[in-house]
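This report refers to the structure that appears directly beneath it.
Just one protein chain is left out here, and the rest sit where they should.
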Amino acid sequence: MPVSIKLKDNRYGKSRVRLVKVERGSAGNDLKDLSVDIQLSGDFEASYTAGDNRLVIPTDTMKNTVYALARQAPLLEIEEFGLRLADHFLKRHAHVARARISISENLWKRIEHDGRQHAYSFQLSGPERRTASIDRDRKSISIAAGIADLVVLKTKNSAFEGFLRDEYTTLKETNDRLFGTAVTAEWSYNKTSLKFGDLWESIRDTMLETFANHDSRGVQHTLSAMGEFVLKRFDAVREIHLSMPNRHCLLVDLSPFHLDNPNEVFVPTDEPHGLIEATLTRSGS
Amino acid sequence: MPVSIKLKDNRYGKSRVRLVKVERGSAGNDLKDLSVDIQLSGDFEASYTAGDNRLVIPTDTMKNTVYALARQAPLLEIEEFGLRLADHFLKRHAHVARARISISENLWKRIEHDGRQHAYSFQLSGPERRTASIDRDRKSISIAAGIADLVVLKTKNSAFEGFLRDEYTTLKETNDRLFGTAVTAEWSYNKTSLKFGDLWESIRDTMLETFANHDSRGVQHTLSAMGEFVLKRFDAVREIHLSMPNRHCLLVDLSPFHLDNPNEVFVPTDEPHGLIEATLTRSGS
Amino acid sequence: MPVSIKLKDNRYGKSRVRLVKVERGSAGNDLKDLSVDIQLSGDFEASYTAGDNRLVIPTDTMKNTVYALARQAPLLEIEEFGLRLADHFLKRHAHVARARISISENLWKRIEHDGRQHAYSFQLSGPERRTASIDRDRKSISIAAGIADLVVLKTKNSAFEGFLRDEYTTLKETNDRLFGTAVTAEWSYNKTSLKFGDLWESIRDTMLETFANHDSRGVQHTLSAMGEFVLKRFDAVREIHLSMPNRHCLLVDLSPFHLDNPNEVFVPTDEPHGLIEATLTRSGS
Partner (left out) sequence: MPVSIKLKDNRYGKSRVRLVKVERGSAGNDLKDLSVDIQLSGDFEASYTAGDNRLVIPTDTMKNTVYALARQAPLLEIEEFGLRLADHFLKRHAHVARARISISENLWKRIEHDGRQHAYSFQLSGPERRTASIDRDRKSISIAAGIADLVVLKTKNSAFEGFLRDEYTTLKETNDRLFGTAVTAEWSYNKTSLKFGDLWESIRDTMLETFANHDSRGVQHTLSAMGEFVLKRFDAVREIHLSMPNRHCLLVDLSPFHLDNPNEVFVPTDEPHGLIEATLTRSGS
């Protein structure tokens, strides 16, 4: 590569390494269903500039590593499996400077029948997925947990009024609209050893509860409340990022058919959609 | 159109008419979230052969009709809303010979907190959707209900042995494999007035229970058992069609890493996939 | 299975068997990129009713068969590869009554540079795919070819006027609208030995040309013209089915901003969409 051009940054890895692990116990089987993404940075420049692969860990090897490590010990929580994977690459290969592991978990629940949960038969639960991101270099380690596609909708206590109007504004003010969204949230922890599973459940519940009960003056308002409650209740959470599309439900104009529409009949739309994002953190940080 | 070419059959309509209806009661709100497809057949040939639109009901009008009818009465169950829509087109327009209405319902559940269900806040439940198809002409009416994308997996009591081997067979026999599938089922009713909601719940439970408990010798075997139990338990069901992809979970070969794999670590794959389909009916029919 | 319940029909097979074949010649390489679906019917009832797999050809074997047959001879056109696959299953296994093979081909073109086509580097061409369906039993054979997702749009010579109006009609008549659609067509041939590749290209061109030049009074009108021209020009085509969604482009009302909109600014929408379908055939048939 000539003097005037340089590689500014680079990373590479394997994406969508899918893994199902069955852990078989006397009280029934446990089922884990993960998709793992691995990205490494480090001394890989020669592979870009000169096609010199001597330090390249093949992405196929990364895939194999996921399966081998999955076999060697219980998976535990996805934050813990991600930590093990990140540790492996940094410890095993001195030229790896940084490892980022992202895991998305499909959630299965046991099939219920006659009030009992089946021991080995499962049903996929919801579009929602549990996520974790581990970012580790030689000095520091960052653990984030999250949720994706938690689709919620409330039919009451949602308003959008008093907004700015300019020459392109046609939207009517409303103190009673539908508010539907697909919450994606990611929060970072300030410790590396925590009860990740219990925390995730509790944080999810807090977000659901806040969404349900909040007297919403807008998506921004509710998003902020959701983040605030999580930070208030969970000391282990350092910071939280929320991203909430506004999946608009448009009131249908039924007047051409001589019908009123007292907030009853709506067209849900996927596009265009509002998109509201914010990060909340603790003041000291 | 010249003598030698003719229009053999035709139909047209509107697809993906999305409708959210909120029914507001004192005990809380109900939320219905549907996607409606309408297809009409009848005396529409001139629109094809001569561009003569005089008998064409615009698909935009079909869309409007969905919203107007949704406002004029409670939606009730999707089978009932589909019947109302089909009836409307046949009664209103003498040249419509046949109306087919397909409805897919997204399922929402109330957000739970502290053991109570919220009165007006909901969460989307599962990838699974409830479906209904109404096919009505001047003489007869057919009502089918169904389920789509009911994703299930069992980690025990699933075998696949004793199959035919030819020169292209490499698959090993197994008496213990994972069995994952996304059930799509549609069943027709022999009556037009039924408790469609209760029936749907019970039929869904029957299919889940059968899948969970069946000692499976193959996808065909379990599919057939699921259909059989539905027909046995529910007199109102005339016939049932099931379609079950085999979402293979392949056992990972860990021997290169000097590890065994006692049915623990799998790669789930989306493609290729087996696809098993059958229709079960009553012998008299 | 008890006397009162019977298996009405059944079929099974492997879907989405993906195959890339490189045929290496002195003038450059050829690249074929297919997705194959196989469905067999026959004497498979015992696998459903009794879990008896003795006559079951595993879907894994079907997958292997695709790759083995791909190696044993040139693929040729997808209609021909489909025929070979169908023949194989019927000839090899006396209990197979019927084989249906569907193939979807991704279309690649050579990368062009300085007016020359590269010998071994390719670019995926279009969302459109070429398709073929072979349906073969012990007595007859049906060969159909097709196209999927041929996305076209015309900005002139498209009207929709003179349609029926009822109490739910709000659509305005227009003699100048955008007409966008994604053509899916499938036509059956009356011979089993044809120049399938040349025919496919010519039929595709005929449909494009007709769409482009037709003075459209509606989707039905243009769909019918497209089918008619194909039947007129190609004696080998027995029948053609076309399915054309109306991907509406809605004229934006700019009057709130004191702007006119002389058919210039549109919102394209995916849902809801009109869906127009018809089959055209020869009168004698």
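The letters A, B and C name the chains in turn, as written, and every chain counts its residues from 1.
Please note the rule applied: a contact is a pair of C-beta atoms (placed from the backbone, for glycine too) under 8 Å apart; a residue touches a chain by one contact, two chains touch by 3 or more.
Because the structure is a prediction, the values reported are computed rather than measured.
Of the candidate positions C:L19, C:A145, C:V219 or C:L280, contact with the hidden chain is made by C:L19.
Touch with the chain that is not drawn comes from one residue among C:A97, C:I141, C:L171 or C:L208, which is C:L208. Considering the whole complex, the residue from C:K156, C:K195 or C:R233 that touches the absent chain is C:K156.
Although one chain is not drawn, its touching partners on chain C can still be listed: residues 18-24, 29, 31, 33, 64, 67-68, 70-72, 108, 111, 113, 118-127, 150-157, 178, 205, 208-209, 211-213, 249, 252, 254, 256-257, 259-261, 263-269. Taking the whole complex into account, chain A touches the unshown chain at residues 1-18, 37, 39, 44, 47-61, 63-65, 68, 92-93, 160-166, 168-171, 216-221, 223-224, 228, 231-232, 239, 245-246, 270-284. Within chain B, the residues in touch with the undisplayed chain are 167-168, 170, 256-257, 270-271.
To be clear about the criterion, only the chains that are shown with their structure count from here on.
When you average the Cα atoms of each chain and compare centres, the chain farthest from chain C turns out to be A.
Taking each chain's centre as the mean of its C-alpha atoms, chain B lies 23 Å from chain C. Look at where the CA atoms of chain A average out and do the same for chain C: the two points lie 37 Å apart.
Rounded to a whole number, the gap between the C-alpha centres of chain A and chain B is 29 angstrom. Under the contact definition stated at the top, the residues of chain B that touch 2 or more other chains are 18, 64, 68.
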